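To keep things clear, I will list the structure first and then write my remarks on it.
One chain of protein is taken out of this complex; the other chains stay put.
Going in written order, the chains are labelled A and B, and every chain counts its residues from 1.
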Amino acid sequence: MRVFTAVIAIAAGVIVLGGYFFPALTPVQTLLLNWAIILTGFAALVGIFNLIAVHTDKVRRAEKGSLYSALLVIALVATLIFGLILRPQHSFMQVALNGIILPVEAALMGLLSVSLLYAAIRLLRRRMDIMSVVFIITAVIIFLGSATLPFGDVPVIGTLIRPWVSQIWALGGARGLLIGVALGMLTTGLRVLFGADRPYGGN
Amino acid sequence: MAETIKCPNCGEINPRGQAACKNCLTPLLSVTGELNEDAAIKPGQAPTKKDTAELEPILPQWLKDARDASRNANEADGESLQHAKQPSSASGEDLLGGLQAQTGADEEDEVPDWLASITGASPKPKEAEAETPGTRWVEMGGSDDFEKADDSETPSWLAGLQPTESQPNEKDELTGDWMRETSQPQESQPPEQIAPFDTSAGDTPDWLRQMAADAEAKSEDLNAETPQDAPELPLDAPDWLRGLGGAAEPAQNEESAGLSESGAGESEASLFSAEIPDWLKSPAPEERPLQDTTPPWLKNEMQGSKDSEPPSEPKQEAAPAQDDALGDLPDWLKAAAPQSSIFNHSEEQAEPESQAPSDTPDWTRTVAATETPSSDEPAPAFESASAFTPDAKANGSLEDLFTEMPDWLSAASDAPAPESAPPAAEDALTPSELPSWVQAMRPVEHAPAQPSSTGDESLESRGALAGLQGVLPAVPGFAPTSKPKTYSNKLQASDEQLAHAEILEQLLAAEAAPVPIESFSSLRTSRSLRWFLAFIMLGIVLFSLSLNTRIFSMPVGVPGEVRDAMLAAQSLPQNAPVLVAFDYEPSRAGELEAAAAPLLDQIILFSHPRLTLISTSQTGSMLAERFIAGPLADHYKNSGFTYLNLGYLPGGQMGIRAFAQNPAAISPLDMYLQPAWETAPLEGIASLPQFAALILITDNADAARAWVEQTESLRGDMPFLVVASSQAAPMIQPYHDSRQVDGMIPGLYGGALFEQYNAGRPGTARTYWDAYSLGMLAAMALTLGGGLWNLVANLRDRTLNREAK
Partner (left out) sequence: MVFSPDLISGVLGFLFTILILSYLIGDNPLFRAAVYIFVGVASGYAAAVIWWQVVVPRLLTPLLPAILTGSLAEKIFILVPLLGAGFILMKISPRLAGMARITMAFLVGVGAAVIIAGALIGTLIPQVEATINFFDPQAAAARNIGLAEALANGTIILVGTVTSLLYFHFGARPQADGSMRRFWLIEIIALAGRVFIGITLGVIFAGVYAAALTALIERISSLVNFLGNL
């Protein structure tokens, strides 16, 4: 089984990778990608059912927080049933989106603003090094440069320093990070294609 | 009275008054001779006969049994000779072998079996029966122990030590420490005076008192008890006792097959012997000659002393005859027991019932009574009185009384005894106050009958010989020249091993030791600060939104990416197909709707594009519908604006790549499951480059990167605009710099800029802007002020810590 799965992974990867450079392989690449996106959707479904199973088990065992788990399961099953029956674009499902999902997520994001501010204030108390100092100074510059005054942009900072920092200085670091991420992904992908890494369970 | 005194050890003539022999330094003055110079019993002088019948009841049962056994042994002398080859090892190796006279005439059951076997209170009394040697040896040794002791110069208790020395050295490792401690002090301790016999109840062990009580209770049956009545080893005896009994069996089986014994006893003994540990079996002596029970080591010592000290004249060979009778009886027992004359009178004069109070053991009271006469004396009688002298032993009829005493037993009695000082006159008792048997023990100037007085009169202070005098002949050089090798039960390890062990311990200790994390000390949350920040933020936003303020001006400076996005939007041809990807989560809907609405509004307003919507997140398609129904509702309702929603595109980068390669094959249906590519928005579109523009609305830099990467080789010249959340914009900026993204609108700031160039439509950014600016200014002020405050605090803490260190 290990060899079989490794062969499948390597073969599929090589074909798809070849499709980027060899137009002849593009139809096969598209076919494999189409299969992959279907299977990805199925995997997401299995993950959701696993979520149901986990929280149902918690409710059955009456563990701590089982009431919350019950709420989760009830909400999930109800939404799923209505979604399967009414389809996602139904107004009822839009109510679920606009009345629950979006407000909760946005409110949680709003809470994050307070937490981030708190963290920024306390940062130099916990850790004081060159990166922390530069970090805070840059954040203050962007805060100030992103705001406006009643009569217009904040002089110098809003018109010169902020764009210079965010588009030149930050660009260098961001590009370094992007290249580093790309190199890491490249290495990881190659290890998978070479069979060195088998995250699918092939050891 | 003789003016000289002959050394009992070497025969040297010493002047009277000499404390020690001038030749061999053997003490010449009897330890008890100092009691009263005039009262000292002279050689040949018969001791004053005292009525000691009152002492009879206090005799322990086992002592009475021993006495009877000795009598019977005398009678059976002839018979015992037939068992000449019977090993005396039973008494020698069996620590409790000397307790063979503990016959089971006892009726009391309360006494534990093991204690009863010691005290004579047998829980299973048996009727007196004809003596069978077998039954005797099984319990306490060979039946001819006592007969053999008659001919032995070495007491059987000493024979019990013989195996320890006779065994190879490695056997010592198997011998318990307590076993070694038994022999070592005997060999190394200098002669000591007898320890004071404290008769206080507090110092008397319970078991000893119990023994006395039992003896009193059984005093009536004293005469009826004989050694032949010795019961077999009780089946319910403790294992260790069984083991001790069984330890004698191998010797019996090997050396005296002719010795008869009961079958039961034999079988049990054999069973026991199988369970006996080696350390107990090892002392089992090999065959020993009848006439010579002296252990080899003793012989060697003796021989060595002879060789090394020729002038000395050891008297060991001329053992006193009286030792024959008491040869197996430890001296301390002899000292504790009355003389044979006492026993002789005891049968006639004993009144145990009348003299035995119900509560107090008689022997205790008797001892107290013994002390009573000497109460006026500064010290009790026993403190200064020595043990039986050899002469006294000779007079006694306690022949074959005991073989030996277990070490633990002797140690128990010896423990409280301090080292006694040499006898002083003030410690002596007057003769009239002493019982007759004590007087009989008083020292004589020289041996009355035998020329030798058994040699050294020094007292043993420890071990099985504790309190005994003259047990070991004081032959010069008799003492072992070297201490027996001791084996420690501690681990033998070299220094290197110890060092390694120490390192390992340190490692383990370091692993187990909790390591405090310093950073946690400053991670305490400040709820007040948190509430303060929440109050500030909510207050600012509520104030601005509720009052719908327009205090702050919209941003003026247009960054390059926004400018490029504007140019790209304005360059779109009319009625061009535009692909719009909604890849953001509901949490950023507010920001991205405000940022993307001006762009899309402008495009719709000026270009009337055919929009095709797609999303790589599950909620994206519905957010797109929300977007159309929200910021773009005016166009949708009034201007006949049409669009197509292809719905959810799964697979992340794989889905994007597949869609970019062949969008019609990957997403053939729209979200209503209707054929998409035959509708008006997608008319004439078969591939990605055929779209006039690609607009990505995303809050995730990774999603933006995925779209950039997977469409890089397929976009062609198609404009690629990104409306990004402000959190993702910094990481998308490099793609704009590399011209992979033609334009970008970063968050609300970019939306506010674009909105100004869109005639203020739809106005969402303007609505939010005051609150946004206030929030950013507040963040700047709080971060700057709080940061400086905490920076100073951190520096102060560091200074304090440095000073503290």
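In this text, contacts are C-beta pairs under 8 Å (C-beta built on N, C-alpha and C of every residue); 3 or more make two chains touch, one makes a residue touch a chain.
For clarity, every value in this text was computed on a predicted model and none was experimentally measured.
Within the set B:663, B:747, B:762 or B:786, the residue that contacts the chain not displayed is B:747.
The hidden chain makes contact, of the residues B:9, B:621, B:662 or B:758, with B:621.
Of the options B:568, B:599 or B:776, the residue whose C-beta touches the omitted chain is B:776. Where chain A meets the omitted chain, the residues involved are 1, 4-6, 8-17, 20-21, 31-46, 48-51, 53, 68-69, 71-84, 87-88, 91-114, 116-117, 120, 130-139, 141-143, 146, 165-166, 168-183, 185-186, 188-190, 192-193, 198-202.
Counting over the whole complex, chain B has residues 527, 530-531, 534, 537-538, 541-542, 545-546, 587-591, 594, 618-619, 621-622, 647-648, 650, 653-654, 657, 668-669, 671, 673, 699, 705-706, 708-710, 712-713, 725-731, 734-735, 737-740, 746-749, 767-768, 771-772, 775-776, 779 touching the chain that is not drawn.
Here, only the chains that are shown with their structure count from here on.
For the pair chain A and chain B, the distance between C-alpha centroids works out to 54 Å. Touching chain A in their complex are the following residues of chain B: 519, 522-523, 526, 529-530, 533-534, 537, 551-557, 559-560, 585-590, 619, 621-623, 625-626, 649-652, 654-655, 657-658, 661-662, 665-666, 671-672, 705, 713, 726, 730-731, 733-734, 737, 749, 769, 772-777, 779-780, 782-784, 786-787, 789-791, 793-795.
Contact residues on chain A toward chain B in their complex (touch as defined above): 19-20, 26, 29-30, 33-34, 36-38, 40-41, 44, 88-89, 93-94, 97-98, 101-102, 105-106, 108-109, 113-114, 117-118, 120-128, 136, 139-140, 143-144, 146-153, 158-159, 163, 166-167, 170-171, 174-175, 177-178.
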